[in-house]
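With one protein chain withheld, the remaining protein chains of the complex are depicted in position.
== chain A ==
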Amino acid sequence: MSFIGLHFGNTSTSIAVTKGDGKVDVIASPDGERAIPSALSYVGTDEYHGGQALAQLIRNPQNTIINFRDFAGVSFDKAVLPEIVNSAKAINVDGKVGYEIEEDGKTTKITVDEVIKRHFQQIKAAAEDYIGNKVEGVVLTTPTNFSDEQKKALKSATKEAGLNVLQFINEPSAALLAHLTANNKLEEDRIYVVADFGGVRSDAAVITARGGIFTILATEHNFELGGDQLDAALSEFFAKEFEKKYKANPRKTQRSLAKLKSECITTKKTLSNVQSSTISIDSLSDGFDFHSSINRLRYEVVARDIFSKMAAFVEETVRKAGLETLDIDEVLLVGGTSNTPRLASNVQFIFPESTVVVSPALDSKALDPSELICRGAALQAALIESYDEDEINQSLQPVVVNLEHIAKPIGLKNADGEFIQIISRETAYPIKRSLTFDTPGDVLIELYEGERTIEESTVEPEEGEEEYSDEEPEVLKKVVYVPGQLLAQIPFKGETANGKLEVIVRITVDGLLQATVRSGDKVERVDVHST
(Lines give C-alpha, C1' and ligand atoms only; values in the text may rest on other atoms or scores of the structure.)
Protein backbone atom coordinates (compact mmCIF):
# COMPACT_ATOMS: atom_id res chain seq x y z
CA MET A 1 0.00 0.00 0.00
CA SER A 2 1.37 3.38 -0.99
CA PHE A 3 0.67 6.99 -0.19
CA ILE A 4 0.95 9.66 -2.79
CA GLY A 5 0.85 13.42 -3.04
CA LEU A 6 -1.51 14.96 -5.53
CA HIS A 7 -1.77 18.38 -7.10
CA PHE A 8 -5.17 18.64 -8.73
CA GLY A 9 -5.40 21.79 -10.83
CA ASN A 10 -8.02 23.05 -13.23
CA THR A 11 -5.53 22.58 -15.99
CA SER A 12 -3.39 19.67 -14.94
CA THR A 13 -2.93 17.08 -12.25
CA SER A 14 0.39 15.77 -11.05
CA ILE A 15 1.25 12.86 -8.83
CA ALA A 16 4.35 12.30 -6.72
CA VAL A 17 5.54 9.63 -4.36
CA THR A 18 8.31 9.65 -1.77
CA LYS A 19 10.67 6.72 -2.05
CA GLY A 20 12.49 4.91 0.73
CA ASP A 21 15.54 7.16 0.50
CA GLY A 22 13.42 10.25 0.97
CA LYS A 23 13.73 11.25 -2.69
CA VAL A 24 10.55 12.25 -4.46
CA ASP A 25 9.46 10.83 -7.82
CA VAL A 26 6.97 12.61 -10.02
CA ILE A 27 4.85 9.97 -11.69
CA ALA A 28 4.27 9.96 -15.43
CA SER A 29 0.99 8.81 -16.92
CA PRO A 30 0.98 5.86 -19.34
CA ASP A 31 1.31 8.51 -22.07
CA GLY A 32 4.43 9.87 -20.39
CA GLU A 33 2.80 13.02 -19.07
CA ARG A 34 3.98 14.35 -15.73
CA ALA A 35 1.55 17.25 -15.80
CA ILE A 36 -1.50 15.20 -16.74
CA PRO A 37 -4.19 17.42 -18.27
CA SER A 38 -7.28 17.46 -16.03
CA ALA A 39 -9.55 16.51 -18.91
CA LEU A 40 -12.05 13.80 -19.80
CA SER A 41 -13.63 13.13 -23.16
CA TYR A 42 -16.27 10.70 -24.33
CA VAL A 43 -16.42 9.12 -27.76
CA GLY A 44 -18.85 6.28 -28.18
CA THR A 45 -18.13 3.86 -25.38
CA ASP A 46 -14.61 5.15 -24.83
CA GLU A 47 -13.42 7.46 -22.09
CA TYR A 48 -10.33 9.47 -22.91
CA HIS A 49 -8.25 11.06 -20.22
CA GLY A 50 -5.40 13.57 -19.98
CA GLY A 51 -3.71 14.65 -23.16
CA GLN A 52 -5.82 12.29 -25.25
CA ALA A 53 -8.95 13.93 -23.95
CA LEU A 54 -7.51 17.37 -24.62
CA ALA A 55 -6.89 16.40 -28.24
CA GLN A 56 -10.64 15.80 -28.55
CA LEU A 57 -11.27 19.53 -28.13
CA ILE A 58 -10.79 19.80 -31.87
CA ARG A 59 -13.23 17.15 -33.07
CA ASN A 60 -15.46 16.56 -30.13
CA PRO A 61 -15.53 19.64 -27.89
CA GLN A 62 -19.09 19.19 -26.61
CA ASN A 63 -18.15 15.87 -25.04
CA THR A 64 -14.85 17.04 -23.61
CA ILE A 65 -14.77 18.31 -20.04
CA ILE A 66 -12.01 20.63 -18.85
CA ASN A 67 -11.45 23.22 -16.11
CA PHE A 68 -13.76 21.64 -13.56
CA ARG A 69 -11.74 21.60 -10.34
CA ASP A 70 -12.91 24.93 -9.01
CA PHE A 71 -16.55 23.84 -9.27
CA ALA A 72 -16.13 21.16 -6.60
CA GLY A 73 -18.55 21.82 -3.77
CA VAL A 74 -19.90 25.05 -5.28
CA SER A 75 -23.61 25.25 -6.03
CA PHE A 76 -24.52 26.09 -9.61
CA ASP A 77 -25.98 29.44 -8.53
CA LYS A 78 -22.75 30.51 -6.89
CA ALA A 79 -20.43 29.16 -9.57
CA VAL A 80 -18.63 31.68 -11.74
CA LEU A 81 -18.88 30.19 -15.19
CA PRO A 82 -16.45 31.13 -17.94
CA GLU A 83 -17.79 33.42 -20.65
CA ILE A 84 -16.27 31.63 -23.58
CA VAL A 85 -16.58 27.88 -23.67
CA ASN A 86 -14.80 25.69 -26.17
CA SER A 87 -15.64 22.45 -24.42
CA ALA A 88 -18.60 20.78 -22.72
CA LYS A 89 -20.69 23.59 -21.27
CA ALA A 90 -21.31 23.72 -17.53
CA ILE A 91 -24.99 23.29 -16.74
CA ASN A 92 -27.13 22.95 -13.66
CA VAL A 93 -27.38 19.33 -12.59
CA ASP A 94 -29.26 18.87 -9.32
CA GLY A 95 -28.22 22.32 -8.19
CA LYS A 96 -24.57 21.51 -8.74
CA VAL A 97 -22.37 22.31 -11.66
CA GLY A 98 -22.53 19.50 -14.18
CA TYR A 99 -22.23 18.60 -17.83
CA GLU A 100 -24.35 17.01 -20.49
CA ILE A 101 -22.39 14.51 -22.50
CA GLU A 102 -23.05 11.82 -25.02
CA GLU A 103 -21.78 8.57 -23.70
CA ASP A 104 -22.33 5.23 -25.32
CA GLY A 105 -24.90 6.77 -27.67
CA LYS A 106 -26.96 8.15 -24.82
CA THR A 107 -27.15 11.69 -23.54
CA THR A 108 -26.33 11.77 -19.83
CA LYS A 109 -26.01 14.50 -17.29
CA ILE A 110 -23.19 14.15 -14.79
CA THR A 111 -22.32 16.35 -11.84
CA VAL A 112 -18.89 17.77 -11.27
CA ASP A 113 -18.54 15.28 -8.38
CA GLU A 114 -18.89 12.46 -10.87
CA VAL A 115 -16.39 14.10 -13.21
CA ILE A 116 -13.86 14.43 -10.39
CA LYS A 117 -14.45 10.81 -9.38
CA ARG A 118 -13.80 9.60 -12.92
CA HIS A 119 -10.72 11.79 -13.19
CA PHE A 120 -9.33 10.39 -9.96
CA GLN A 121 -10.05 6.84 -11.05
CA GLN A 122 -7.78 7.47 -14.00
CA ILE A 123 -5.18 9.16 -11.80
CA LYS A 124 -5.25 6.26 -9.35
CA ALA A 125 -4.77 3.79 -12.19
CA ALA A 126 -1.84 5.79 -13.56
CA ALA A 127 -0.18 5.95 -10.14
CA GLU A 128 -0.66 2.26 -9.44
CA ASP A 129 0.58 1.35 -12.87
CA TYR A 130 3.76 3.32 -12.23
CA ILE A 131 4.40 2.32 -8.63
CA GLY A 132 3.33 -1.30 -9.12
CA ASN A 133 1.48 -1.19 -5.84
CA LYS A 134 -1.97 -0.35 -4.61
CA VAL A 135 -2.47 3.33 -3.76
CA GLU A 136 -4.89 4.20 -1.01
CA GLY A 137 -3.96 7.33 0.82
CA VAL A 138 -3.36 10.73 -0.66
CA VAL A 139 -2.39 14.15 0.52
CA LEU A 140 -4.39 16.44 -1.69
CA THR A 141 -3.53 20.08 -2.27
CA THR A 142 -6.04 22.90 -2.70
CA PRO A 143 -5.78 26.63 -3.26
CA THR A 144 -5.82 28.60 -0.01
CA ASN A 145 -9.28 29.98 -0.75
CA PHE A 146 -10.94 26.55 -0.95
CA SER A 147 -13.78 26.41 1.57
CA ASP A 148 -14.56 23.54 3.90
CA GLU A 149 -17.55 22.60 1.72
CA GLN A 150 -15.32 22.44 -1.30
CA LYS A 151 -12.87 20.19 0.50
CA LYS A 152 -15.73 18.01 1.68
CA ALA A 153 -16.95 17.60 -1.88
CA LEU A 154 -13.44 16.80 -3.06
CA LYS A 155 -12.96 14.28 -0.28
CA SER A 156 -16.11 12.36 -1.06
CA ALA A 157 -15.53 12.37 -4.82
CA THR A 158 -12.01 11.10 -4.23
CA LYS A 159 -13.28 8.44 -1.89
CA GLU A 160 -15.68 7.21 -4.57
CA ALA A 161 -12.67 6.79 -6.80
CA GLY A 162 -11.07 4.57 -4.15
CA LEU A 163 -8.63 7.10 -2.75
CA ASN A 164 -8.64 8.27 0.84
CA VAL A 165 -7.63 11.87 1.47
CA LEU A 166 -5.45 11.78 4.58
CA GLN A 167 -4.95 15.51 4.68
CA PHE A 168 -5.66 18.59 2.63
CA ILE A 169 -2.79 21.03 2.46
CA ASN A 170 -2.49 24.43 0.85
CA GLU A 171 -0.86 24.53 -2.56
CA PRO A 172 1.67 27.28 -1.75
CA SER A 173 2.74 25.61 1.49
CA ALA A 174 3.24 22.32 -0.32
CA ALA A 175 5.35 24.05 -2.96
CA LEU A 176 7.43 25.82 -0.32
CA LEU A 177 7.93 22.61 1.63
CA ALA A 178 9.24 20.88 -1.50
CA HIS A 179 11.56 23.75 -2.36
CA LEU A 180 13.00 24.15 1.13
CA THR A 181 13.37 20.42 1.69
CA ALA A 182 15.22 19.98 -1.59
CA ASN A 183 17.58 22.82 -0.72
CA ASN A 184 17.88 21.97 2.96
CA LYS A 185 16.77 25.44 3.98
CA LEU A 186 13.76 24.58 6.12
CA GLU A 187 15.20 26.01 9.29
CA GLU A 188 16.12 29.44 8.01
CA ASP A 189 13.85 32.25 9.16
CA ARG A 190 12.73 33.89 5.97
CA ILE A 191 9.79 35.60 4.32
CA TYR A 192 8.69 34.07 1.05
CA VAL A 193 6.27 34.92 -1.68
CA VAL A 194 4.93 31.81 -3.35
CA ALA A 195 3.45 32.90 -6.69
CA ASP A 196 1.54 30.24 -8.60
CA PHE A 197 0.71 30.97 -12.22
CA GLY A 198 -1.49 28.23 -13.63
CA GLY A 199 -3.79 27.94 -16.60
CA VAL A 200 -7.00 29.70 -15.62
CA ARG A 201 -6.01 31.36 -12.38
CA SER A 202 -3.14 32.87 -10.49
CA ASP A 203 -2.64 32.61 -6.75
CA ALA A 204 -0.01 34.05 -4.50
CA ALA A 205 0.77 33.92 -0.82
CA VAL A 206 3.22 35.62 1.50
CA ILE A 207 4.53 32.95 3.83
CA THR A 208 6.92 33.19 6.73
CA ALA A 209 9.11 30.21 7.62
CA ARG A 210 10.15 30.22 11.28
CA GLY A 211 12.15 27.25 12.35
CA GLY A 212 10.39 25.14 9.76
CA ILE A 213 6.93 26.38 10.74
CA PHE A 214 5.03 28.17 7.98
CA THR A 215 2.47 30.93 8.47
CA ILE A 216 0.53 32.51 5.66
CA LEU A 217 0.42 36.28 6.08
CA ALA A 218 -1.61 37.18 3.02
CA THR A 219 -3.06 35.65 -0.11
CA GLU A 220 -4.26 36.98 -3.42
CA HIS A 221 -6.18 35.34 -6.23
CA ASN A 222 -6.91 36.32 -9.80
CA PHE A 223 -9.26 34.22 -11.87
CA GLU A 224 -8.62 36.11 -15.07
CA LEU A 225 -4.91 35.73 -15.22
CA GLY A 226 -2.95 32.66 -16.28
CA GLY A 227 -1.54 30.62 -19.13
CA ASP A 228 -4.84 30.73 -20.98
CA GLN A 229 -4.40 34.47 -21.47
CA LEU A 230 -0.98 33.87 -22.96
CA ASP A 231 -2.42 31.23 -25.31
CA ALA A 232 -5.14 33.62 -26.36
CA ALA A 233 -2.68 36.43 -27.07
CA LEU A 234 -0.48 34.16 -29.14
CA SER A 235 -3.49 32.70 -30.99
CA GLU A 236 -4.68 36.17 -31.86
CA PHE A 237 -1.23 37.09 -33.11
CA PHE A 238 -1.10 34.13 -35.46
CA ALA A 239 -4.74 34.52 -36.47
CA LYS A 240 -3.94 38.02 -37.66
CA GLU A 241 -0.94 36.79 -39.57
CA PHE A 242 -3.00 34.05 -41.20
CA GLU A 243 -5.74 36.49 -42.06
CA LYS A 244 -3.30 38.84 -43.70
CA LYS A 245 -1.75 36.11 -45.75
CA TYR A 246 -4.84 34.24 -46.91
CA LYS A 247 -7.66 36.72 -46.38
CA ALA A 248 -9.39 33.98 -44.41
CA ASN A 249 -10.50 34.19 -40.81
CA PRO A 250 -9.34 31.29 -38.64
CA ARG A 251 -11.56 32.37 -35.74
CA LYS A 252 -14.77 31.57 -37.57
CA THR A 253 -15.16 28.02 -36.44
CA GLN A 254 -14.62 26.44 -33.09
CA ARG A 255 -12.60 23.79 -34.80
CA SER A 256 -10.02 26.06 -36.38
CA LEU A 257 -9.83 28.01 -33.13
CA ALA A 258 -9.16 24.84 -31.17
CA LYS A 259 -6.49 23.78 -33.63
CA LEU A 260 -4.82 27.16 -33.39
CA LYS A 261 -4.97 27.21 -29.61
CA SER A 262 -3.56 23.73 -29.27
CA GLU A 263 -0.58 24.57 -31.47
CA CYS A 264 -0.06 27.88 -29.72
CA ILE A 265 0.24 26.09 -26.39
CA THR A 266 2.98 23.93 -27.83
CA THR A 267 4.69 26.96 -29.32
CA LYS A 268 4.42 28.85 -26.03
CA LYS A 269 6.03 26.00 -24.11
CA THR A 270 8.79 25.67 -26.71
CA LEU A 271 9.59 29.34 -26.32
CA SER A 272 10.19 28.78 -22.61
CA ASN A 273 13.16 26.62 -23.54
CA VAL A 274 14.53 27.98 -26.80
CA GLN A 275 14.72 31.32 -28.54
CA SER A 276 12.42 30.59 -31.44
CA SER A 277 9.76 28.18 -32.51
CA THR A 278 7.92 27.22 -35.65
CA ILE A 279 4.22 26.58 -35.82
CA SER A 280 2.52 24.56 -38.48
CA ILE A 281 -1.11 23.63 -38.80
CA ASP A 282 -2.52 21.66 -41.70
CA SER A 283 -5.71 23.02 -43.16
CA LEU A 284 -6.23 25.64 -40.48
CA SER A 285 -9.10 27.40 -42.20
CA ASP A 286 -10.64 27.64 -45.66
CA GLY A 287 -8.34 24.82 -46.73
CA PHE A 288 -5.15 26.79 -46.17
CA ASP A 289 -2.25 25.29 -44.26
CA PHE A 290 -0.47 27.57 -41.85
CA HIS A 291 3.31 27.59 -41.41
CA SER A 292 5.05 30.29 -39.53
CA SER A 293 7.58 30.97 -36.84
CA ILE A 294 8.06 33.29 -33.93
CA ASN A 295 10.97 34.21 -31.73
CA ARG A 296 10.90 34.70 -28.00
CA LEU A 297 11.29 38.44 -28.16
CA ARG A 298 8.30 38.81 -30.45
CA TYR A 299 6.23 36.58 -28.16
CA GLU A 300 7.23 38.66 -25.18
CA VAL A 301 5.98 41.76 -26.95
CA VAL A 302 2.73 40.04 -27.90
CA ALA A 303 2.10 39.03 -24.29
CA ARG A 304 3.67 42.03 -22.60
CA ASP A 305 0.55 43.27 -20.85
CA ILE A 306 -0.13 39.86 -19.37
CA PHE A 307 3.38 39.54 -17.99
CA SER A 308 3.09 43.00 -16.48
CA LYS A 309 -0.16 42.04 -14.81
CA MET A 310 1.46 38.95 -13.37
CA ALA A 311 4.30 40.95 -11.85
CA ALA A 312 1.85 43.52 -10.50
CA PHE A 313 -0.17 40.70 -9.00
CA VAL A 314 2.85 39.53 -7.01
CA GLU A 315 3.51 43.06 -5.83
CA GLU A 316 -0.09 43.45 -4.71
CA THR A 317 0.17 40.33 -2.58
CA VAL A 318 3.19 41.73 -0.78
CA ARG A 319 1.30 44.95 -0.16
CA LYS A 320 -1.65 43.00 1.22
CA ALA A 321 0.64 41.45 3.81
CA GLY A 322 1.53 44.94 4.97
CA LEU A 323 5.05 44.53 3.65
CA GLU A 324 7.24 45.99 0.97
CA THR A 325 9.14 44.09 -1.66
CA LEU A 326 12.24 44.91 0.41
CA ASP A 327 10.98 42.62 3.16
CA ILE A 328 10.79 39.56 0.92
CA ASP A 329 13.76 37.25 1.04
CA GLU A 330 12.72 34.90 -1.71
CA VAL A 331 10.05 34.53 -4.38
CA LEU A 332 9.19 30.99 -5.34
CA LEU A 333 7.58 30.75 -8.76
CA VAL A 334 5.14 27.87 -9.04
CA GLY A 335 2.78 26.51 -11.70
CA GLY A 336 3.19 25.67 -15.37
CA THR A 337 3.26 29.26 -16.54
CA SER A 338 6.18 29.99 -14.21
CA ASN A 339 8.42 28.20 -16.71
CA THR A 340 8.28 31.36 -18.79
CA PRO A 341 11.62 33.23 -18.66
CA ARG A 342 10.03 36.64 -19.16
CA LEU A 343 7.74 36.15 -16.21
CA ALA A 344 10.71 35.38 -13.98
CA SER A 345 12.62 38.46 -15.12
CA ASN A 346 9.58 40.71 -14.75
CA VAL A 347 9.08 39.47 -11.21
CA GLN A 348 12.77 39.91 -10.43
CA PHE A 349 12.49 43.46 -11.69
CA ILE A 350 10.00 44.55 -9.02
CA PHE A 351 12.10 43.17 -6.17
CA PRO A 352 15.46 44.46 -4.99
CA GLU A 353 18.51 42.56 -6.09
CA SER A 354 18.82 40.99 -2.67
CA THR A 355 15.54 39.10 -3.18
CA VAL A 356 16.10 35.72 -4.78
CA VAL A 357 13.59 34.72 -7.44
CA VAL A 358 13.43 30.97 -7.81
CA SER A 359 12.64 29.82 -11.32
CA PRO A 360 14.27 27.44 -13.79
CA ALA A 361 14.72 30.42 -16.12
CA LEU A 362 17.06 32.07 -13.59
CA ASP A 363 18.58 28.98 -12.03
CA SER A 364 18.82 25.77 -13.96
CA LYS A 365 18.99 23.78 -10.71
CA ALA A 366 15.55 24.97 -9.59
CA LEU A 367 12.88 22.30 -9.47
CA ASP A 368 10.26 22.28 -12.22
CA PRO A 369 7.60 24.78 -11.07
CA SER A 370 4.85 22.51 -12.41
CA GLU A 371 5.98 19.81 -9.99
CA LEU A 372 6.66 21.71 -6.79
CA ILE A 373 3.16 21.33 -5.36
CA CYS A 374 2.80 17.57 -5.85
CA ARG A 375 6.32 17.06 -4.52
CA GLY A 376 5.44 18.86 -1.31
CA ALA A 377 2.26 16.82 -1.02
CA ALA A 378 4.26 13.61 -1.44
CA LEU A 379 6.66 14.69 1.33
CA GLN A 380 3.73 15.34 3.63
CA ALA A 381 2.16 11.99 2.68
CA ALA A 382 5.36 10.19 3.68
CA LEU A 383 5.45 12.11 6.98
CA ILE A 384 1.97 11.18 8.07
CA GLU A 385 1.54 7.73 6.59
CA SER A 386 2.39 6.07 9.88
CA TYR A 387 -0.33 7.95 11.75
CA ASP A 388 -3.92 6.88 11.78
CA GLU A 389 -6.64 9.19 10.64
CA ASP A 390 -7.67 10.24 14.14
CA GLU A 391 -4.19 11.33 15.01
CA ILE A 392 -3.91 13.30 11.81
CA ASN A 393 -7.23 14.98 12.45
CA GLN A 394 -6.13 15.85 15.96
CA SER A 395 -3.08 17.57 14.63
CA LEU A 396 -5.36 19.82 12.58
CA GLN A 397 -7.40 21.00 15.58
CA PRO A 398 -7.54 24.74 16.18
CA VAL A 399 -5.61 24.31 19.42
CA VAL A 400 -2.69 22.94 17.46
CA VAL A 401 -2.70 25.21 14.45
CA ASN A 402 -4.07 28.52 15.74
CA LEU A 403 -1.12 30.04 17.47
CA GLU A 404 -0.19 33.47 18.71
CA HIS A 405 2.46 35.18 16.58
CA ILE A 406 4.65 37.97 17.87
CA ALA A 407 4.39 41.16 15.86
CA LYS A 408 7.96 42.44 16.14
CA PRO A 409 11.32 40.71 16.35
CA ILE A 410 12.99 40.29 19.74
CA GLY A 411 16.74 40.53 20.26
CA LEU A 412 19.67 42.26 21.93
CA LYS A 413 21.69 45.39 21.47
CA ASN A 414 25.36 44.81 20.69
CA ALA A 415 28.34 46.95 21.68
CA ASP A 416 27.86 49.07 18.53
CA GLY A 417 24.23 49.79 19.40
CA GLU A 418 22.94 47.49 16.65
CA PHE A 419 20.03 45.10 16.98
CA ILE A 420 20.90 41.40 17.09
CA GLN A 421 17.83 39.35 16.36
CA ILE A 422 17.02 36.26 18.40
CA ILE A 423 13.39 35.67 17.44
CA SER A 424 12.08 36.92 14.08
CA ARG A 425 8.86 38.83 13.70
CA GLU A 426 5.79 36.71 12.97
CA THR A 427 7.13 33.77 14.94
CA ALA A 428 4.51 31.59 16.56
CA TYR A 429 4.86 30.63 20.19
CA PRO A 430 5.49 28.57 22.28
CA ILE A 431 9.05 29.05 21.10
CA LYS A 432 12.55 28.91 22.48
CA ARG A 433 15.61 30.44 20.85
CA SER A 434 19.07 31.10 22.12
CA LEU A 435 22.31 32.78 21.17
CA THR A 436 25.79 32.13 22.57
CA PHE A 437 28.42 34.86 22.99
CA ASP A 438 32.16 34.62 23.45
CA THR A 439 32.86 37.07 26.22
CA PRO A 440 35.10 37.17 29.26
CA GLY A 441 32.43 38.72 31.45
CA ASP A 442 31.09 41.96 32.91
CA VAL A 443 28.59 42.66 30.15
CA LEU A 444 25.13 44.15 29.96
CA ILE A 445 22.42 42.12 28.27
CA GLU A 446 19.65 44.37 27.01
CA LEU A 447 16.56 42.78 25.46
CA TYR A 448 14.77 44.88 22.86
CA GLU A 449 11.94 44.71 20.43
CA GLY A 450 13.27 45.44 16.95
CA GLU A 451 11.91 48.40 15.04
CA ARG A 452 11.80 48.22 11.25
CA THR A 453 13.72 50.97 9.45
CA ILE A 454 14.85 51.40 5.90
CA GLU A 455 18.48 52.10 5.30
CA GLU A 456 19.40 53.84 2.10
CA SER A 457 22.79 53.78 0.51
CA THR A 458 23.95 55.15 -2.80
CA VAL A 459 26.04 53.03 -5.08
CA GLU A 460 29.11 54.76 -6.43
CA PRO A 461 29.48 54.12 -10.14
CA GLU A 462 32.18 51.56 -10.74
CA GLU A 463 35.42 52.28 -12.60
CA GLY A 464 34.93 52.33 -16.32
CA GLU A 465 31.33 53.40 -16.01
CA GLU A 466 32.22 57.08 -16.12
CA GLU A 467 30.18 57.62 -19.24
CA TYR A 468 27.02 57.07 -17.26
CA SER A 469 28.17 59.37 -14.50
CA ASP A 470 25.55 62.00 -15.24
CA GLU A 471 22.88 59.52 -14.32
CA GLU A 472 21.30 59.69 -10.90
CA PRO A 473 23.33 57.59 -8.49
CA GLU A 474 21.49 54.38 -7.72
CA VAL A 475 19.92 54.28 -4.25
CA LEU A 476 19.88 50.91 -2.58
CA LYS A 477 17.30 50.33 0.11
CA LYS A 478 17.47 47.73 2.79
CA VAL A 479 15.28 46.80 5.73
CA VAL A 480 17.25 47.14 8.95
CA TYR A 481 15.89 46.48 12.42
CA VAL A 482 17.10 48.76 15.16
CA PRO A 483 16.59 48.54 18.92
CA GLY A 484 13.13 49.88 19.72
CA GLN A 485 11.23 49.19 22.92
CA LEU A 486 13.57 48.13 25.74
CA LEU A 487 12.11 45.01 27.35
CA ALA A 488 14.66 43.94 29.96
CA GLN A 489 18.13 44.54 31.32
CA ILE A 490 20.27 41.80 32.75
CA PRO A 491 23.76 42.63 34.06
CA PHE A 492 26.32 39.83 34.03
CA LYS A 493 29.15 40.33 36.50
CA GLY A 494 32.23 38.25 36.88
CA GLU A 495 33.92 35.69 34.66
CA THR A 496 32.03 33.50 32.21
CA ALA A 497 32.44 29.73 32.24
CA ASN A 498 34.76 28.74 29.35
CA GLY A 499 34.40 32.32 28.14
CA LYS A 500 30.87 31.58 26.92
CA LEU A 501 27.59 33.18 27.80
CA GLU A 502 24.20 32.01 26.57
CA VAL A 503 21.11 34.18 26.16
CA ILE A 504 17.87 32.17 25.96
CA VAL A 505 14.54 33.72 24.98
CA ARG A 506 11.48 31.65 25.53
CA ILE A 507 7.83 32.52 25.07
CA THR A 508 5.43 30.17 26.80
CA VAL A 509 1.99 29.10 25.58
CA ASP A 510 0.47 31.84 27.72
CA GLY A 511 2.64 34.48 26.14
CA LEU A 512 5.06 34.97 28.98
CA LEU A 513 8.45 35.94 27.63
CA GLN A 514 11.32 34.58 29.72
CA ALA A 515 14.77 35.97 29.08
CA THR A 516 17.51 33.87 30.65
CA VAL A 517 21.22 34.57 30.78
CA ARG A 518 23.38 31.61 31.64
CA SER A 519 27.03 30.82 31.98
CA GLY A 520 27.97 27.65 33.81
CA ASP A 521 25.85 27.55 36.96
CA LYS A 522 25.23 31.27 36.93
CA VAL A 523 21.65 31.80 35.80
CA GLU A 524 19.60 34.96 35.79
CA ARG A 525 16.00 35.16 34.49
CA VAL A 526 13.62 38.07 33.79
CA ASP A 527 9.96 37.71 32.80
CA VAL A 528 8.47 40.13 30.28
CA HIS A 529 4.75 40.48 29.59
CA SER A 530 2.99 41.61 26.49
CA THR A 531 0.94 44.78 26.09
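Quick note on the criterion: a residue touches a chain if its C-beta (ideal position, glycine included) is under 8 Å from a C-beta of that chain, and two chains touch if they have at least 3 such contacts; residues count from 1.
As a working rule, contacts and distances are computed from a predicted model.
Asks: Please identify the absent chain by the protein name in its UniProt record; candidates are "DNA-directed RNA polymerase II subunit RPB7", "Ras-related protein Rab-21", "Cytosolic ribosome-associated chaperone" or "Casein kinase II subunit beta".
Replies: Of "DNA-directed RNA polymerase II subunit RPB7", "Ras-related protein Rab-21", "Cytosolic ribosome-associated chaperone" or "Casein kinase II subunit beta", the absent chain's UniProt record names it "Cytosolic ribosome-associated chaperone".
Asks: Touching the hidden chain in the complete assembly: which of A:145, A:354 or A:434 does that?
Replies: Checking the options A:145, A:354 or A:434, the one contacting the hidden chain is A:145.
Asks: Of A:390, A:438 or A:456, which sits in contact with the chain we cannot see?
Replies: Touching the chain that is not displayed is residue A:438.
Asks: In the complete assembly, which of A:1, A:274, A:399 or A:475 touches the absent chain?
Replies: Result: among the candidates, A:399 touches the missing chain.
Asks: Return the single residue from A:28, A:79 or A:186 that touches the missing chain.
Replies: Per the contact definition at the top, the residue touching the missing chain is A:186.
Asks: Sort through A:44, A:95, A:430 or A:520 and give me the one touching the missing partner chain.
Replies: Candidates A:44, A:95, A:430 or A:520; residue touching the omitted chain: A:430.
Asks: Decide which residue listed in A:151, A:269, A:320 or A:477 touches the omitted chain of the complex.
Replies: Residue touching the chain left out of view: A:320.
Asks: Touching the hidden chain in the full complex, which residues of chain A are there? Just list them.
Replies: 144-145, 167, 169-170, 173-174, 177, 181, 186-187, 205, 207, 211-219, 320, 376, 379-380, 383-384, 395-408, 410, 412-416, 418, 420, 428-430, 435, 437-439, 442-446, 449, 485-493, 501, 509, 511, 513, 517, 524-531
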